[in-house]
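Data block below; observations after.
Note that one protein chain of the assembly has been removed; the remaining protein chains are unaltered in position.
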Amino acid sequence: MANAFSNLPGRAQFAAAGAGLAVQNRFASDGSKGKVANTLFLALMLLALTVAITAIVAILAWAFVEGRTRLDGDLIFNGPSTVNRATAGYSVAILGTLQIIGGVIALIIPLGAGAALYLEQFADKTKWWNRVIELNIQNLAGVPSIVFGILGLAFFVRGPFSWGLVAAAGSATVALLVLPTVILASREAIKAVPPSILEGSLALGATRWQAVWRQVLPAAAPGMLTGVILAVSRAIGEAAPLLLVGALTFVTFAPNFFDGGYSALPVLIYNYAGRPQEEFQILAAAGVLLMLAVLIVINSFAIWLRARSERSW
Amino acid sequence: MSSSVMSERSSSLRTLRSDNPRYGEKAIFAFLFFTAAVSVAVTTAIVLALFQPLPGFFAEISIVEFFTATEWSPGYARPIYGVWPIVVGTMIVVVTALLVAIPLGLLSAIYLSEYAPNAVRKTIKPVLEILEGIPTVATGLFAFFWLRPFLEYMTPWLPWGGLFSTGVAGIAVGLIIVPLIASVADDAMRSVPRALREGAYALGASRLRVALQVVVPAAFSGIIAAFVLGASRAVGETMIVLLVAGAGSPTLNFNPFEGVQTMTAYIASRATGEIAVGSLVYDTIFAVGALLFLITLAMNMIAIRFVARFREVYE
Partner (left out) sequence: MKKNIIAPVALAAAGLLLLSACATEAEEAAPVAEETAATETTEAASELSGTVLLDGSSTVGPFAEAAAELFMEVNPGVAVTVGISGTGGGFEKFCNGETDGSNASRDIKDEESALCADNGIAFGRVTVANDALSVIVNRDNPLDCISTDALKALWELDSTVANWGDIPGIDAGDLASEEVVLYGPGTDSGTFDFFTDEINGESGNIRTDYNNIGEDDNQAVQGVSGGLGAMAFIPYSFYQEYSDTVKGLAIDSGAGCIDPTVENLLAGDYTPLGRALFMFPASSALERPEVLAFYNFVIDENETIAGAAGLVALTDDQKAEQLAVVAGLG
């Protein structure tokens, strides 16, 4: 029997032939049929991306077409007004949103990274309470935002924290809402760091924490940043929980984080969209563009950070 | 060997050994446990907040009616408290959303991680994240004012009814979770060790095969995590369904071309509405909220089991 492996002795010949067939089966060049499949798949993927990007463009176009007449300086620098609708703006709401997001970021980074690290690196996976924690976190991701509003009202505005109807309560409520996203994404990022990195570090005498802090965390940083980016994107657009926790639709002074009333962009936009006067409809659409601008500013920093710290194995 | 050399060596070893107890590390460990415990605290708080009014509620409303009746009309003159209509509304939206988001998201992720040149990837990934960052109120308004009329115009033969549509709401929700699925799946696939890919290429596999038969299976747990995250988000989405799926009629309606209220839209309307807080009708919020919580819990438990079985570890 003459084949590619004829010069091998006896059983080795069979083994080699078998291995060769297995590999050929799995990875054989696809020939012309394969090339079609390749191109088709590539076309499909590009189509998928195109659909997603078209959606973004369409939404931006809608907001621009509807809101273009109000894209002026007043939009940013003026406060809310019902009497002078044509020159009303979002200045106070922008500050409120910035403060809320600032608080959210300050909360989700330590809590999210910490919880993810604990679950992946330090927790004993066989202990039942750790499994409960895991399940809890995943479950939180599906709780509707309004329930967090009810929670925030009961626990942050009143109850154990009793902060009152202030921006800090809104910030904490929204932070809890997006925390599961950060934890899940961070966990995946940490899981993805090859264990050899950690083990090598341990072998060189580092303590577990040293190994994690100096090797695993920096390696997992890009993925964790993705989680933060996604979380902030979600947080900035949430109106429903804020409404319950006391976000106002009319306030003319800049917010103080722990004291006094505050507003937020999505709350105002949702409110304006439901009013009959046309100026408010336009204002709502213009507000959407404004929110996107704020979001891009916040996220671009995180995106830059992530790009800097990416690495592959 | 003189003792000085020995002591020299042992002194350098001493600094590496972990029998200097580093109390700071214990504190760090405690802090990490605390952060994880926060998530437990939050869930416990949610469970408390949601489930505590329930005994009082179900003393007045028959739990059998809640789970078996097919009309949901609290606040009406002859109220019936059967939860199925709004459950159906949620399910139509979620299924449509996943049908849209899983193919789009996965395909985008495969492209980004296996095919795209680095420069393209670094531009597109943030652009996709903008899609997720678009406030849901904007996506909802857009879907209501442009998307639905556009789809109705393109497909007049379909039985569109009224101003709302759960199907369109599902499409809109699907669009916003595409970046979520794409990003997390992409990160999962990127972290598959290069050696696996290179080995497959070396054996003559085409890009398509490597992507589908090596990388995707290797990143499977991360990809499923992405799907589950997306599905959870779809179930909990409030604003888009409020604006696009509307409220519909109190009876069962499986038609995606008409408006049907979802559980989340119901809770949001009720919580910000005119009904007195603490009344029976208001307390339906907690019953529906608790049900939603249990549904996502079930979904997540199944997903965790599934992932645990198929996870592949490469080192």
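Going by the order they are written in, the chains are A and B; count residues from 1 in each one.
We adopt the following convention: a contact is a pair of C-beta atoms (placed from the backbone, for glycine too) under 8 Å apart; a residue touches a chain by one contact, two chains touch by 3 or more.
Values in this document were obtained by computation on a predicted structure and should not be read as measured data.
Within the set A:247, A:269, A:290 or A:303, the residue that contacts the chain not displayed is A:247. Take chain B: the residues that touch the chain left off the picture are 71, 73-79, 162-163, 242-243, 246-251, 259, 261, 265, 269-279, 281-282. What chain A contributes to its contact with the hidden chain is residues 74, 77-84, 87-89, 91-92, 95, 98-99, 101-102, 105-106, 109, 157-158, 164-165, 214, 218, 221, 243-244, 246-256, 260-261, 271, 273-278, 281, 298, 301, 305, 308-309.
Note that in this section only the chains that are shown with their structure count from here on.
Put simply, chain B touches chain A in their complex at residues 16-18, 22, 25, 28-29, 31-40, 42-43, 45-46, 49-50, 103-105, 107-108, 110-111, 115, 122, 124-139, 141-142, 145-147, 175, 178-180, 182-184, 187-188, 190-191, 193-195, 200, 203-209, 213, 221-222, 225, 228-229, 231-233, 235-239, 263-264, 267-268, 271-272, 285, 289, 292-293, 295-297, 299-301, 303-304, 313-315. Residue ranges of chain A in contact with chain B, taken from their complex: 23, 26-30, 34, 37-38, 41-42, 44-49, 51-53, 55-56, 58-59, 62-63, 66, 110-115, 117-119, 122-123, 132-151, 154-155, 176, 179-181, 183-185, 188-189, 191-196, 204-205, 207-209, 222-223, 226, 229-230, 232-234, 236-240, 243-244, 265-266, 269-270, 273, 284-285, 288, 291-292, 295-296, 299-300, 303, 307, 312-313.
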